[in-house]
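Input: one structure, supplied below.
As you look at this complex, bear in mind that one protein chain is not there, while each of the others sits in place.
In this document, chain identifiers A and B correspond to the written order of the chains, with residue numbering beginning at 1 in each.
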Amino acid sequence: MNIKLENISKKYKGVKALDNINLEINSPAMIGFVGPNGAGKSTLMKMLVGQLLPTSGSITVDGVPLNKNEKHLKERLGYLPQDFGLYEELTVEEFLDYMACLKGIKENKGESIDRVISMTSLEEKRKFRIKTLSGGQKQRVGIAQAILNNPELLIVDEPTVGLDPEERIKFRNLFSEGSKDKIVILSTHIIEDIESICNSIIVLNKGNILFVGQPSELVKEALDHVGTIEIKGNDREKILESEMKGEFKITSTVITPNGTKYRVVSESLPSSFEKITPSLEDAYVYCMLKGEVQNGK
Amino acid sequence: MANKILLVKNEIKYMFKEKVIILLILATCIILAIGINSLNMTNDFNLFYIKRNSSTISFNSAKFGATICSLLFALFTVLKLDKDKRKRSRTIVESNLDYLYIIGARIFSIIFYAVITTIIGMIAVMAIQKLIYNIPIDISYYLFSYLIIFFPTLLFSILMISGLYLLTESLDMSVITFGMIFINSLESNNYLLTWVRTNLDIVSDFAGIGPIGNTIIYNRLLWFLISLSIFGIGLLFRRRYESGVGSSFLINMKSKGLLTLTILVILGSGCTYTKEPYTMELMNDLDISIDENICLDGICPEIKFDSENGEMDAHVSYSFINNGSNTIKFDINDGLKINSLKVNGEEIVYQKIKNKNVIEVSIPDVEKVNVDIFYSGSVKCDKNGVGRGMPGYISKESIYLLEASNWIFRPLIAEGDMIDISGYYIAPDYLTMVVPGRLVDVETIDGNKKWIFEYSSHTADIGAFAAKYEKAQIEVNNVAVEFYYTPKHEEYVDNMKIVDHIKSMMEYYTQNIGEYYSKDYPLKIVEVSIYKRGGHSSENVITFAENTINRDNSMYSILNKNNEIEDFRKVDIYANDLNLIAHEVAHQWWGTGVNVIDDTPWSCEGLANYFSYKYIQKEFGDMVSSGVFLQPWKYRVNELKNYYYINNDDMKEKLNERFIRSLEMEKRQAELYYLMPLKLLKGEEIQGEKVFLEGIQGVYRRHLLKDLTYDEFLQEMNLTREAIDVD
Partner (left out) sequence: MLINLLRYEIKRIVWSKKYLYIVLLIVASTYDLLTRLITGGYMGTAPFSDWTYTLFLNLISPLLMVAMIFIISNTFNDKEMRARSIVLSSPISQTQYYILKSAAVFVTFILTSLVPIFMSFIYYKAMFGYNEFGSFINLIFVFLFPTFIFFLGLSMFLGKINIKLIYGLIPVAFLMGALNLGGNIIPIWADIFGNNFFNMYSFSMLIGREMEVVPFEMPSSFIYTRLGFILLGIMFLVYTCKKGEKK
């Protein structure tokens, strides 16, 4: 599968949610969308599933414009939106059966349902009305319906919200395994999730793509821009002031017996800081910082 | 407390910002404006083209507006209450304060806007009245229509739907349930149940609000309690801590104040409904059995009216000739309480017959028996008749007491040949009293006037009518005719030549039936309020409802300068109005002059209708008289003949008592009022108009002040039942 976005922009009442986005995705891929709230992740995802139209630009799926090829896309799509509702009057099994009908699954429908129920550990709840489930369980039903048709393109918007750590790991792996022969796009605020499974990362901010590439490349970009410093007593005020000015960003603060140890990311790291190897999270923060500085220029 | 006020203030502010409320106020104004003419949109032919004035404009607009805005406000309320559930914001809101306050604040704010809407709507209608119709404003009618009718309807709607919503916690269920309550109110005739738009068709221009004001206020009180009860029940069942109905109730029940209050208002509404003080079950004619062994010889009513309080104080002396009875029964009015009762001068104990408004008095086995009853109170009428068919009321502006109300307790005995009636009515001096028979004297005592009268008649059906009347004295063929009407309607009376018509009716009847039955007693024609529709004739007094002479100026175009009919569009209404008077005047010949003994279809109604028809035919020609009277009569007779239950007697058992009775009543009425005149017209057709009318003149002459049976009539007219059979 090939998805191509060309010069995509989206305006809501004059405010740009996406600004001239260009992107090409080929299967197999496991892509992570990261970015702060309001960066445009969900907007972009909704466009990819054909629920929003771009104000300008074009999206093509396998070479055909999306608006003419929606059915082709949707037959191959699994989608879990960030904010979604389920038919709560139905039981888990009924709802999945309903979705299977919608997705046009004819062969082995029962088996498919059984499969996703077991994948999402909902066996005990299959005969329960969705109304009676907890938030996390509902989230699992949402994931179950998304993977029901074994989609070639799986788009999941913050799928691990509301799941306990164990479940999170499980689903991470589930998406990762799925991406062997298809495209999985996942948006999240949790860098850890991406670090452990994504082979590609896209950083978005204010409707712009700041970075596209492998996580390691992002980390590489942040080399020499991450450091630590331990500060004793009253000098704390000073460092906080510097952060306020935007000279650097503090990514962690640890109280030590000698004072406070700060980990910072900065465009130009002062010599007083001790350089260290950046984590993906540091790299993300650096990327955001760089983006801000560039915008500022 | 200050916090709660702030909460309400905020709610009011936010509602205003949402703009829906502005739309609602605007819609209300438009609906009220449309409502001004709502009377002409009904099927009530008799109320078309009623003159516009403060009473009709304010009431019609408020009634029409209340009907529609009740639903609109209910919907608005329930959408506001459901908001947090729909938007899933309840948890957040509830984490800050008791959700009850939010509910309270919202309901308060909506009531606040209901008040604003009422005021703006009222001002808008007043402006239309003043600026477009150029009619002076009488604020009291507006206050009544908008503060007693329009606003309370909105208030009840808001409270009821809030209660239903809290109870069901569902938009759909509460709206549908409310809709059912709403529709039930529209369908009912019982004044207690019609909370949406009252059971009034119109507010009288003649009598004002007085006669019905109390009942409307009582209806409002009852429904205030009912809507509070529903609201209270809703509060008791409002969902708590995400629990279901039952467990929430158990939690809410711990609030003793709310529980007690709810129980109190529920009991209060039950009590208000059952202990209702203004109406009673009127007895049906069919239930009354007459004691033939005793007859009435004389009656002396001495009545004092307290019109300010709507009450009367009566002393009525009856003298009877007893041929072997031990008791006399009196049909009474439940609103009048007996203070004492004397038989031949001795106070005795009477018995009230259970479930009936009848008392039984023991009498000695002597020929002459005098009964004196002292009673006082206010007259009650039927629940379904409030404002439409009130046989009696006493109000500040007017008094209207028909014999049918039993305001003079009616002895259930045979009537004598001639009954001597003499007595007096005392009423405030600003009222002109119309008495039966001959007015002997009027005395003025302390701001009151005492109207002394005497009369001799074969019935004791006396009424009392009073208002601030204008009196036109007419002399027709040596018969004095007194025409009483309110000065408010003088312009119409003049323009539509009503007095000329009365004269011409009298002349027509004198010429074609015979001389008026008495030279001593003047004929009194009296305008009365619309709270009793139609007309009535008893003794030498006839009454007709105000709509007959209170129509719009546009009716004037019917007649041209030469009093010829020019505009045929509204002539039906005019002909109907005159027919009403003509019918009642004809009763002076048939009913008062000749005592026509009922033998369905034979009764005085048939003769009166026949002659009023003849009169209208003479005045308006065949087209109008046939279109307005003959054709509808034939239709009605034919129709009833084809009634399923009339043709299938054996199926009547499926029906309940009340329905059978009303069906029989309908049938009887059609026979008396429509079939009989058609039979008479058939007779006329057989014999020719001249011969037939001469025959009738003979019958009248021979039976004047006597009884006339059907057989006597047929025999003397040389007719047979078969000959005048209409098929």
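Just so it is clear, a contact is a pair of C-beta atoms (placed from the backbone, for glycine too) under 8 Å apart; a residue touches a chain by one contact, two chains touch by 3 or more.
Keep in mind that this is a model prediction, so the values were computed, not measured.
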{"item": "Touch partners, limited to displayed chains, of the chain removed from view", "value": "A, B"}
{"item": "Residue in contact with the excluded chain [from B:Lys4, B:Lys17, B:Arg86 or B:Lys471]", "value": "B:Arg86"}
{"item": "Among A:Leu44, A:Val61, A:Met99 or A:Val285, the residue in touch with the chain that has been omitted", "value": "A:Met99"}
{"item": "Touch list for chain A against the chain that is not drawn", "value": "49-53, 70-71, 74-75, 77-81, 83-90, 94, 97-99, 101-104, 106, 142, 145"}
{"item": "Residues in chain B touching the chain absent from view", "value": "20, 40-43, 67-68, 71-72, 75, 79, 86-88, 168, 170-173, 175-177, 179-180, 182-183, 186, 631-632, 634-636, 638-640, 642-648, 651, 654-655, 659, 663"}
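As a working rule, only the chains that are shown with their structure count from here on.
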{"item": "Separation of mean Cα positions, chain B and chain A [Å, integer]", "value": "76"}
